[in-house]
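One chain of protein is taken out of this complex; the other chains stay put.
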Amino acid sequence: MTSPTKAEGPGPSVALDPELAATTEIAVPKKLEGRSPGQLMWQRFKRDRTGMISAGVVIFFFVVSALAPVISKLYGKDPYTLYAQEPEYPFLLDDFAMPSGAFGGVSGDFWFGVQPQLGRDVFTMLLYGIRNSLFMAMVLTLLCVVTGVLIGLVGGYFGGKVDYWLGRVTDFFLSFPNQLFFIAFMPIVTAMFVSPTDETPTYLRVVAIILVMWFLGWMPMARLVRGSVVSLREREFIEAAKVSGASRWRIVRKEILPNVVTPILVQATYTLPSNILTIAFLSFVGVGLVEPTPDWGRMFRIGAEIYEQNPSFLLFSGGALVIFILAFNLLGDSVRDAFDPKTGR
Amino acid sequence: MTTLTKVEDAPNPTGSDAFLSVRDLRVQFSTEDGVVKAVDGLSFDVERGKTLGVVGESGSGKSVTNLTILGLHSPKTTTVEGEIVLDGKELITASEKEMEKLRGNKAAMIFQDPLTALSPYYTVGRQLSEPFMKHTGASKKEAKARAIEMLDKVGIPQPQTRFHDYPHQFSGGMRQRAMIAMALMCDPDLLIADEPTTALDVTVQAQILDLLRDLQQEFGSAIIFITHDLGVISHMADDLLVMYAGRAVERGSTREVLRTPQHPYTWGLLSSMPRLGGDLNEALTPIPGSPPSLLNPPSGCPFHPRCTFTGEVAGNRCADERPSLAEGRAAACHLSGEQKQTIFIDQIQPRLR
Amino acid sequence: MLQFLIRRSISAVAIMFLIAAFTFFLFYAVPQDFAALSCGKNCSPENLAVIRENLGLDKPITTQFWDFMVGIVAGRDFAVGHCSAPCLGVSFKSGDFVWDSLMDRFPLTLSLTIGGLVIFLLFGLGTGMLAAWKRGTVVDKLASGASIVLSSFQIYLLGPIVLGIFVYSTGWMENPKYVPFTDDPSAWFIGLLIPWAVMATIFTAQYTRMSRSTMIEQLQEEHVRTARAKGMSQKYVFFRYAWRGAMIPIVTILGLDLSSLLAGGVVTEFTFDLAGIGRLAVESSLTKDLPLTMGAMLFGAFFILILNILVDIAYAFIDPRVRLS
């Protein structure tokens, strides 16, 4: 599925693997010719058509959501206005509060149709919904990666008591049934820092969501990093650095970190989409962002409920999700392949 | 590379009482990075009871060649041309079934790193017995007896108990011995040792080498001994094959090659190797430049970009024309015999003393 | 082994205690009146007081927590009767014993899990290994392609669509419903078929991807090459040497998935209107039904911990290098 070049001829690839040979025997000289692993990876990645395409899709999503305000300005609509209430669109919704236009009211004015009941513009809703989800997911992923890497490094490198206790803490957090945890504590955490009268600002909700998910999100990364650090710790070049009297911190920074970058990156490419799904799941259960903030998850909850009456809604919101996740999975595979081609997925 | 059809120096392919004879072998991988010409027009013979040493930098196609002999390359991405005749049997065209019968039986292989080369999931005993049972149809008991015998032969203490141990319970040296024992289970006629000692410390290395030699005496099997360590080879091999960029650049008896090497690359190898009793203050002289990418090997003589003597050759044949390797004692170089002589005596030898 | 078990179970108990404490006190972190939840149309202060007393909310929080903990080991007495250990208290909402309602829901969750498990293990691993074996062929491309697309789907997207097709529009199948296996095996099977299928589809896809890639990784291991060099057949090498190593990552993921499924496949249960643990848990936490939420939380944690132990044991069986310590 990943790269066309790798898929030729039948038969299981037992025994000597060309890529293996290729890298162990070829990559070395190449390095001497002054090509860094990074460049090498880029080389391979460029050649991976699927990878490039999915990268394109992912980037497209990011760009679009980044430019959401601009787009909605050009497009002349926003996700908040109840167009059904506006005099210039008298017959947007029918007596049943469903879009009167065909296929969910898709039209030149409303590219993706209008939302049942409230009559908002689906296109911009989706735009901003994706924007919000992506933003949250990215911050969250960043936090998880940083925390995970820190804890993993410390535990893995210093070992001993530190490692032991960090391990126990990790176990503790891993033992929470996370779905239930999120649902149970999202409202509580939100409630913790809001005034009784004023509306809970959206950013607070976002913070709450990120906090709660962060709380149970960093462990896999920590485990991963710790694992690879422990294996690195015994390697000669670390020993060498030790002997040469480099400070611990320096060793961690200069010797170890660079060597665990690959797994971290790969892991991260898988964490982001799963975070997006979890965030969506929260809105789905009803503890995510609330109206009127546009939200991806809430959109395809509605979509799933009314898809028989109004398939377009699910098609656009759910479809966008599937495409995005798919692209991201493919991208993740390609990135990993590019980093170490011998794991030929 | 199939354009270059001129089979160089193909001497009576049928003839020669060689037990294994490889002719004009070409191995190519298509990788993500393009087509790799791992082995390019290689020919050599090995006779029963003799040891052929193969030396060269990493990436010179030593290992690939030998994996190809046993057909362990992955068929879907590798194209193999030329011929490999083992005991009168053509192997490249042989079916998977036939190859299976042959592997570990007629021809066995000892791998470089015994830690990764032995399965961590099964006892050493089982891993030894398996091939024996398969090839000889022996019963479990017989196989066990045989395995213990072999473990004993390669000098593993209390073989009966060790039989039940897992590789990770063995020391590095013992693992390598186990590997050898495994290779010898069905007394193969051809034994391919791929840098069997590089992973070991010097004393163990010596033991292993002796072991191999003794065993060879006993079974009279032919050995292909791959290494990049000329020191080791001088003890082991009868004949020597120097490989560079997937080609043989020099061939001859070990003595000849080491005493009077004829190829600039060999000179480089020799002078880049420290020797006992050498002057410590004297710096070693490494070969300038780096091995070529096999994705797009240099034109003409693959060594010319790193060769210091291209000036000596009229015109730039080195860059244009690919030097051929004659039968017997020979080197693939455009320098004339005298040139080689003089250069070696005047410039190289001093460095080696 | 035994010692390992003992030590692990002790730490498991400790962790569960911590989780209980954590949950309990975080619920009280924000001032909220649980009595209000069971208070209906005429929610006068008097009535609230009555409810508080009935639920034992008038006692100090620490005492309540202590009672709860004691109840788990020793059992407790409530207005509605004696609740024998392990007593997870009485639901604020329904007034039932939490343990009973959990046990009442568990069979469904278990059925869902097991059914799905069987399907996605069979198909997932099967297809994955087939793809690895036939790597690069059409079969492989199809399998990998389908699996990566399907694994990007979600139950709450796929579920309604499947229902719409097979139940509402065509009427080929009844709505999913749970009939205890002991009552009527065939009805049990028919009733859960759709949820199994939908759930398994997505899991199958994921396991196909995983098993394929791990198999391929394993096939590139040097010791696998050695085995071939010994003259062992491709099949033998594939199923003995490569498969053994591939099991480790698979077992790991399987452990995680199983524990979360047993803690309640929330999405599945809601998509198909089934009353399992997951639904119970979500409803309870949304309605701030503290005892029930605690119960569900501990229940989930229990499975996570147990499966961790089982997975570690599995490792020891698969890989002799692993020692249980």
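Per-chain numbering from 1; labels A, B and C assigned in written order.
Methods note: a residue touches a chain if its C-beta (ideal position, glycine included) is under 8 Å from a C-beta of that chain, and two chains touch if they have at least 3 such contacts.
Rule of thumb we're sticking to: contacts and distances are computed from a predicted model.
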Protein name as given in UniProt for the chain not displayed, "NADH-quinone oxidoreductase subunit L", "Hydrogenase accessory protein HupE", "Diol dehydratase small subunit" or "ABC transporter substrate-binding protein": "ABC transporter substrate-binding protein"
Touched by the hidden chain, restricted to displayed chains: A, C
Residue, one of A:A97, A:V146, A:A240 or A:V261, that touches the chain absent here: A:A97
Which of C:M199, C:A227, C:V282 or C:L298 contacts the chain that the document leaves out: C:V282
Touching residues (missing chain, whole complex) on chain A: 80-82, 84-85, 93-98, 116-118, 187, 196-200, 284-286, 290-292, 301, 305-306, 308-310
Where the unshown chain meets chain C, residue by residue: 32-33, 36-48, 50-51, 53-54, 79-81, 91, 93-96, 101, 104-105, 156, 163, 167-169, 171, 174-175, 177, 266-267, 270, 273-275, 279-280, 282-283, 286-288
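Just so it is clear, only the chains that are shown with their structure count from here on.
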Chain centre separation (chain B, chain C; CA means) in Å: 55
Inter-chain centre distance, chain A versus chain B - centres from mean C-alpha coordinates, in Å: 49
Where chain B touches two or more other chains, by residue: 72, 76
Residues of chain A engaged with two or more neighbouring chains: 6, 8-10, 13-17
Touch list for chain A against partner chain C, complex: 1, 6-10, 12-17, 20, 168, 171-172, 174-181, 183-185, 188, 191-192, 277, 280-281, 284-287, 300-301, 304-305, 307-308, 314, 318, 321-322, 325-326, 329-330, 333, 342-345
Residue numbers on chain C that touch chain B, as the complex places them: 135-136, 221-234, 240-241, 244-245, 318-321
Of all residues in chain B, those that touch chain C in their complex: 70, 72, 76, 96, 100-105, 108-109, 111, 113, 116-122, 127, 130-131, 134-135, 166, 168, 182
